[in-house]
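Take this structure first; my questions come after.
A single protein chain has been removed from this complex, and every other one stays in its place.
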Amino acid sequence: MIALLVRDMRLAMRAGGGFGLGLAFFLIVSTLVPFGVGPEAAILSRIAPGILWVGALLACLLSLDRIFQLDFEDGSLDLLATAPIPMEGTVAIKALAHWLVTGLPLTLAAPAFGALMNLQSPGHYWIFITLLIGTPALSMIGAFGAALTVGLKRGGLLLSLLVLPLYIPTLIFGAEAATRGTAGLSALTPLLMMAGITAGSIALLPFAAAAALRVNLR
Amino acid sequence: MSLWEFANPVKFMALSGKVLPWVIGLAALTLIPGLIWGFFFTPEATNFGNSVKIIYIHVPSAMMAINIWVMMLVTSLIWIVRRHHVSVRAAKAAALIGVTMTVIALITGAIWGEPMWGTYWAWDPRLTSFLILFLFYLGYMALWAAIENPDTAADLTSVLCIVGSVFALLSRYAVNFWNQGLHQGASLSMDREEHVANVYYLPLLLCIAGFILLFVALVLIRTRTELRLVRLHRLEIRERMKDA
Partner (left out) sequence: MEMRVDNLSVARGGVPVLEGVNFTLSAGHVLILRGPNGSGKTTLLRTLAGLQPPIAGHVSADPENITYGAHADGLKATLTVEENLRFWASVHGIDSIDAAVQGFNLTGLTHRPAGNLSAGQKRRLGLARLLVTGRPIWLLDEPTVSLDTASVGLFADAVRAHVAGGGTALIATHIDLGLQAETFDISPYRANGDRATPSPQRDRYADFDEAFT
């Protein structure tokens, strides 16, 4: 399983811009929003946590179809399915690799990008914490969506359509926790709810995703 | 003889063919009088005016929007566990009716909301939940439409329906938490008994029964069509195999 993780990380780095693309997209969203809503510092700092969350979520969405698609096309997925690694493990490792390549860099960059939107002092801390806890769920849910659409020729748009509704609870609790924390209110409840979603997704979705992959390999 | 025998396509086609005219007749017998009674023979509400009569469409369609998703969840589970073709085809058949009900509920809600609250749309938990439900229906139907092989599509959409149900439920709680109901959602339902008096209540019950029967009729018709489509797909493959 570690060999699979190493291979996926290596592939992501050699493909050029595995880390870069999602981050660049996130930066562009953070730049565009002030153009859209105007430069008023008060408005920007109020919406900053929410915008950072939506931006991170969309950046995460961009690279989801690559989780299984390339391995499906070149036959690696067939070989992995017959390898001694359980399919659930393969799914979990691939979601982890996706998180390391997109979710983690986004989490690290978000506090810095917050400066573009006048994010106030405790906000940097909260956006980091909420994304750190929430983005693994985004990767895992995304891996499930990618497993459903892996056999399809043009699955990219469909993947977004399937995954975005599934992202709603994570987004609501994550953005709510970040907003409350930034405003100095208690953010414990939404934070715990989001952590619950993340834990539940990691525990259960590999089974659903592995089932979907097996169906798609038939 | 077990209930599962009706899940056999042969039995289903035979039985549904016999039952269908009766269900259609009953649906017409409840829905048409219910709507006429509700629209023309109930008094105008003192504080809402005539707009209140939209509840005869709004309330039943909103109920059906949720119930149909629950039915899809049950039939998807049956497909996963027992591999009954009728079950999963019924889920597919119900989805289009469910999404139509959701759209009707959203639109009638907006039409009613304007005179009631002075706005067509508010991010009220209940309204938001219906919008989210609409998105789940869309995703489910899009997945069906995208996959050519009927059995693969059946498996994948069933998995999506089960996972989607969990997340739809989570969304419901999340939305409640996110916006603790600035509007009194109760006015949309029958909770406000002082306003929804018996004069309104009886035709409403008739309309709800009518919508349920209408749904049963539509789902039977569509399930029969879906089963024929699977049959068609099989025949096409057989023909291709003969040529090969």
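Points worth noting:
Think of it as A and B in the order they're written, each chain with its own count starting at 1.
Note that in this section contacts are C-beta pairs under 8 Å (C-beta built on N, C-alpha and C of every residue); 3 or more make two chains touch, one makes a residue touch a chain.
On a predicted model such as this, the values are computed, not experimentally measured, just so you know.
When the omitted chain is restored, the residue from B:Asn8, B:Ser51 or B:Thr100 that touches it is B:Asn8. Residue A:Ala81 is the one among A:Leu27, A:Val54, A:Ala81 or A:Leu164 that touches the chain missing from this view.
Remark: the residues of chain A touching the chain excluded from display are 3-4, 6-7, 10-11, 14-15, 71, 73-76, 78-85, 217-218.
Residues of chain B that touch the chain left out of view are 8-10, 12-13, 83, 85, 149-151, 227-228, 230-231, 233-234, 237-239, 241-242, 244.
The criterion applied here is as follows: only the chains that are shown with their structure count from here on.
Chain A and chain B have centres, each the mean of its CA atoms, that are 32 Å apart.
Interface residues of chain A, counted against chain B in their complex, comprise 141, 144, 148-149, 151-152, 155, 158, 161-162, 164-166, 168-169, 172-173, 176, 189-190, 193, 197, 205, 208, 211-212, 215-216, 218. Interface of chain B with chain A (complex): residues 132, 135-136, 138-139, 142-143, 146-147, 152, 155-156, 159-160, 162-164, 167-168, 170-171, 173-175, 177-178.
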